[in-house]
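This structure is in structure tokens; I'll ask about it shortly.
FYI, not all chains are in this one, though none of them got moved.
Chain lettering (A and B) follows the sequence in which the chains are written, and residue indices restart at 1 in each chain.
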Amino acid sequence: MSDETSFLTPEVTSMPRFSGIRTFMRLPYEPEVQERDFVVLGAPFDTSASYRAGTRFGPEGIRRISSLLRPANVFHKIKPSEFLNGVDGGDIMVIPGNTEASHRNITAHVKAWAEKGAVPIVLGGDHSITLPELRALSSVHGPLSLLHFDAHGDTWDDYWGEKYTHGTPFRRAVEEGLIDPYRSVQIGMRGTVYHPNDLDEARKLGFLVITADEMREIGLQETMRRALERIGESKVFLTFDIDFLDPAFAPGTGTPEIAGFTSAEAQGMLRQLTDIHLVGCDLVEVLPALDSAEITTLTGATLVFEFLSLLAVHKQRTTSSSFSHSK
Amino acid sequence: MSDETSFLTPEVTSMPRFSGIRTFMRLPYEPEVQERDFVVLGAPFDTSASYRAGTRFGPEGIRRISSLLRPANVFHKIKPSEFLNGVDGGDIMVIPGNTEASHRNITAHVKAWAEKGAVPIVLGGDHSITLPELRALSSVHGPLSLLHFDAHGDTWDDYWGEKYTHGTPFRRAVEEGLIDPYRSVQIGMRGTVYHPNDLDEARKLGFLVITADEMREIGLQETMRRALERIGESKVFLTFDIDFLDPAFAPGTGTPEIAGFTSAEAQGMLRQLTDIHLVGCDLVEVLPALDSAEITTLTGATLVFEFLSLLAVHKQRTTSSSFSHSK
């Protein structure tokens, strides 16, 4: 099972990291759906953004700087490629301006990979893409727990009368029964809102909402304890909006909010998720045209590597009784 | 009629140009439709872009740097505010992702102003906005001549199956009878294409197409002579895509093509249009997030000022028998 070369080809291992075709971490590019432990997919759809556009270049930007990453995680003491067999599946076909067709493609594509057993890791694109991902994964796994890091709850009912935008996916997901809000958590909400009680709307839908202000009060450890308690043993979809981070750490995004979190805080929270059962995840709202020295895309890429590490740790644990590896 | 203060308020004339609220050239902001000689409107719609998005900030960017412009045109020896009474009408409501509703709003808004006698000068946004403008103006004026400066003909039939994108407006305009292609000209086409004969498609539709290569062969004087001959006495809509210019002169745009024209060449061509009967115009595809030192928005703003100057020269000539001014 440990096929190191599936992750980084021999050629690539010895080449300087600044060279080579930019797949995610220079994984093999495999556009054909196949049996794998995970697949990285791009969903360059940004039609639904309410302020700045341009996250369509998010997948490209994250892949580009992902070449800087080395293959092992020193915190988890693991090299994911020893436990996971994955590929970069390229980008899903989307059509600017045609939300319905784009979402349909995303659902179909993600579902096809999930049916082969692969955990899809999707690079956005704006946050509207999570809805079709959830349609795909809930059709395979049933209603999911949502673990949601973001500055915004994205549970508004509509934007300018539009029901499917980057500000509405999670209300839709509850309405469509794709997620179980009572086993779901939203973490990090902050910033100006439309009405003083905007965040209560998400709570009425059933979500556990832990705002940035609350997080600073109870601490990040306690935040994650509550989140994990909420999630329990259920199958989890992890969605990470890069604007969870402060604009100093992630300037390249469409609707930044000041007073956010550091990359160390974000990474630290993700690292506590070794016990969850992850069936899919995405990282969205990276907008390279406004980035500075690639710090936003680097953060995105590194957090995706943390997702991969979680999958590897999970795989290591679940296979350790019957399996031992040498390295 | 000559109301200098309508153009730049007294307060504004004496204030440093770096100060003040950014309407176009600090014109009065008048969102209500009213009788004026011209109105500047923003149409911040960029859903239809085929490569980079972000021209939704075009109107804001052009207005911002327009504060640098002084009120008189030394070439035409005219101060437009002495002959024209105009306002900045603000932005037209558009909805990202909803091309139909956005286009409907643009048509309604432009038509309302045109019915009051104002020449609309629209700041894009992507090139798809010209179609609803033409719908508005042809409903008021009948089928129009199109005078089109651009690197691309934008007469493709569809993009990814979509009929209404920034690559298709002029085929639609012909199909809908909004323009008379046989009195219309497309100038400046260049760059890579989908099929070797792509430009012949526009010619089949009836357009006179003068490519960048042809322009360099026959010269810019002859180019404009042919264009003016083609247009004749008809009512003209002038549409200017900023990518007519070389990316060195206009880096802030969505689908740049190298080997384009300089700002001096563009300005020089526009200045030969004093005899045309202009009923509307737009300047599109300015994408500020990719601009450098505001050179693209400055070019856009200055060319819009050339549009205004053409209107003023025309007004001066048509009113000179019954009117003389001192200044």
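The rule is short, and it goes like this: a residue touches a chain if its C-beta (ideal position, glycine included) is under 8 Å from a C-beta of that chain, and two chains touch if they have at least 3 such contacts.
Being a predicted model, the structure only gives us computed values, none of them experimental.
Student: Copy number of the whole complex, given 2 identical chains are placed, is what?
Tutor: Full complex: 6 copies of the single sequence.
Here is the rule we go by: only the chains that are shown with their structure count from here on.
Student: In angstrom, rounded to a whole number, how far apart do the mean CA points of chain A and chain B lie?
Tutor: Roughly 41 Å separates the two chain centres.
Student: Using the touch definition up top, name the residues of chain A that touch chain B in the complex.
Tutor: Residues 46-50, 52-54, 56-57, 95-99, 101, 160-162, 164-165, 289-290 of chain A touch chain B in their complex.
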